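A protein chain is absent from this complex, but the other protein chains hold their places.
Read from first to last, the chains carry the letters A and B; within each, the first residue is number 1.
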Amino acid sequence: MQKLLDYGPLLLGGAVTTICLAVLSLLLATLLGGWGARAKLLRPRGDPLNKGLIRLQARVATAYTTLARGIPDLVLMLILYFGGQRALNWVTELAGLDTLEFSKFLAGTLAIGLLYGAYLTETFRGAWLAVAKGQGEAAEALGLRGLRAFRLVLFPQFVRHALPGYGNVWQVLVKSTAVVSVIGLEDLVGLANDVGKSQRDPFLFMLVVIVVYLGITSVSGWGFNRLERYYSRGMR
Amino acid sequence: MHRLIAGAVAALALSGAASAADLKICVEGAYAPFSETAPDGSVVGFDIDIANALCAEIGQSCEMVKTDWDGIIPALLEKKCDAIVASMSITEDRKQVIDFTKKYYNTPARFVAREGTEMTDTPEGLKGKLVGVQRGTIHQAFMEGEFPDVNLVLYASQDEAYLDLVSGRIDAVIADSIAVDEGFLKTDAGKGYAFFGEPYSIPEYHGEGAGIGVRKEDTELRDQLSSAIDAIRASGEYETIQAKYFDFDIYGD
Partner (left out) sequence: MRFDLVFEHWDLFARGVVTTLELVALSLAVGFCIALPCGLALARGHRSARLIRAYVYVFRGTPLLVQTYLFYYGLGVTLGQYDWVRDSLFWPFLRDAWWIALLVFSLNSGAYATEIIRGAVITIPRGELEAARALGLSDRQVDFLVLIPSALRRALPQYGNEVVFMLHGSVVAGVITIQDIFGVTQTFRARYYVAYEGFLTAAALYMAITFVIVLIFRQLEKRYLAHLGLSR
C-alpha cells in the first residue's frame, strides 16, 4: 500500500498523459472522419476540373479507410515514430534548421487519430445518410439557408444519429492508448509497468491501471448516455 | 496538478527548437548498475556518469535521452540523439551501420541460474533448456552461434529477463557478468541465484569491449570522444566514477 502512495503522483501524471493522448487523438480522428465522410458523400458537380477533384477525394478517402482498418495500432505507431522522424529531418535539413524531435506522444496521437478517423468516417457517413432528405428542404421552406439550416436543423439530427457510434469509437480508442507505452511513452501503462518491475510487484501496479481504465470507460460511457438522451429529447 | 498538465502538454509538442544542449546522448535505463531509472524518472548509473564526464571533457553540454534498446541504433541513425552510451559492445556486425569510439570498459559474459543448478555451460548441458537474453545483444549472437540447441527467449530489456528468471519461466540467463552481479545477484531479488560456467569473452561474438556509438559521418565527434576517454583515464576521473559502482577494475586490458 505504501508503495502505491509513494508512486501515486507519478501514476497520476501518467494518467493525465493518457487522457491528453486519448482526447487529442479523438480530435484528430473526428477531423479526419469529417473529411472522409464529406469526401465520400459529395456528388461530382461543376466544371470538369472540380468534378475530377471531388472524385479524386472520394478515391483517397476510400483508400484511406480500407488501408487504415488493416493495420494494428502498434505497428502504425512504430512506422510513424521512425518514419516521421526521417521525414521531419528531411524537411529541417532542406530548411537549414536544427533537428527537431518527432516525439513519441506525437507518433501515438497521429497513429491513433489516423486509425480511428477511418472508423469515424463510416460512422459520420451513416449518420448523415440517416438524416431524412426532406429535412434540408423543410429548413429551406422555413427560410433557413446555408450555415443556419445546417446549425439549427441538420446538425442536431446528425449528432443524434452519430452519437452511439461515436461513443463506441471513443471507448475502443481509449483502450488503444495503452499500446503507446510499448514505444516507450511514459503514460499510465508505461509508468506502471516500469515501476511495477523495479518494485517487483507488477501485479499490484497493473491492478491500479485496470481500475483507472475502468473508471475512464465507465465515466465516459455515462457521459455519452446523457448526451444521447439530450440529443434525442424530441424523439420519444 | 497544474504542473502535471503543463508537463503533458509540453511533451505533446515537437519538443521545442531542438533542446538547449549541444549533444543528445541515447541511454537505456534498464541495465543496472550501468544505466537504471530512478524513482523520479531520471536515468542514473555508470554509463551516465561516464557520458557526463566525457561531455565536460570536450566542453559540450549534454542531455540524456532515454531510449529502448531495440530502437537505440535506429534512434542514432534518425538523429534522435548524437551518441549512444549504453554499454554497447563494439562488434563487426554493428560497425556495418555505425561507428564506435575506443572501448570505455570490457567485461566478460556469464550464465546465471538458481544456486546449485545441475546445468553446465556446454551445448549438451544446456540442450533444450530455456535461456533468456536481451534481444539484439552480443549474447543473442553468441547463443545462436555456439548453443544452437538451446531454446532462446528474447527480451526487450535485461530487467524483464531477470523477472522471468526469478519467476521460473526460464532456466538461465546469459548477460554481462558485471551487470548480472551488481544489477541482480547483489540485490534482494537475486538471492538464491549464482553464476555457473566460465566467463566468456570471444572477440568474434563479444567484440572488444563497450564503446560509444556515433553516426559514421561524425568522425570528428568520434575522435574527440576517444581522446576524452584517454583524458579521463589519465586524470583519475574514470577511477573516481568506477569506485562509485565497483571495487575492481572494469576497463580490462
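One rule holds for everything that comes next: a residue touches a chain if its C-beta (ideal position, glycine included) is under 8 Å from a C-beta of that chain, and two chains touch if they have at least 3 such contacts.
Remember, it's a predicted structure, so these values are computed and weren't measured experimentally.
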Chains in view that touch the one left out, judged over the entire complex: A, B
Contact residue for the chain not shown (choose from A:34, A:83 or A:167): A:83
Residue among A:159, A:206 or A:227 touching the omitted chain: A:206
Among B:50, B:73, B:90 or B:250, residue touching the chain not depicted: B:73
Where the missing chain touches chain B, by residue: 69-71, 73-74, 77-78, 94, 97-98, 135-136, 140, 153-156, 163-164, 166-169
Contacts of chain A with the absent chain, listed as residue ranges: 67, 69-76, 78-79, 82-83, 171-172, 175-179, 181-182, 189, 193, 196-197, 200-203, 206-207, 209-210, 213-214, 217-218
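As a convention for this text, only the chains that are shown with their structure count from here on.
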For the chain B and chain A complex, residues of the former touching the latter: 4-5, 7-9, 11-15, 17-19, 36-37, 39, 41, 66-68, 71, 74, 78-80, 159-160, 163, 188-189
Touching residues on chain A, where the partner in the complex is chain B: 6-7, 10, 12-13, 16-17, 20, 24, 82, 85-86, 88-89, 97-103, 105-106, 109, 183-184, 186, 194-195, 197-198, 200, 202
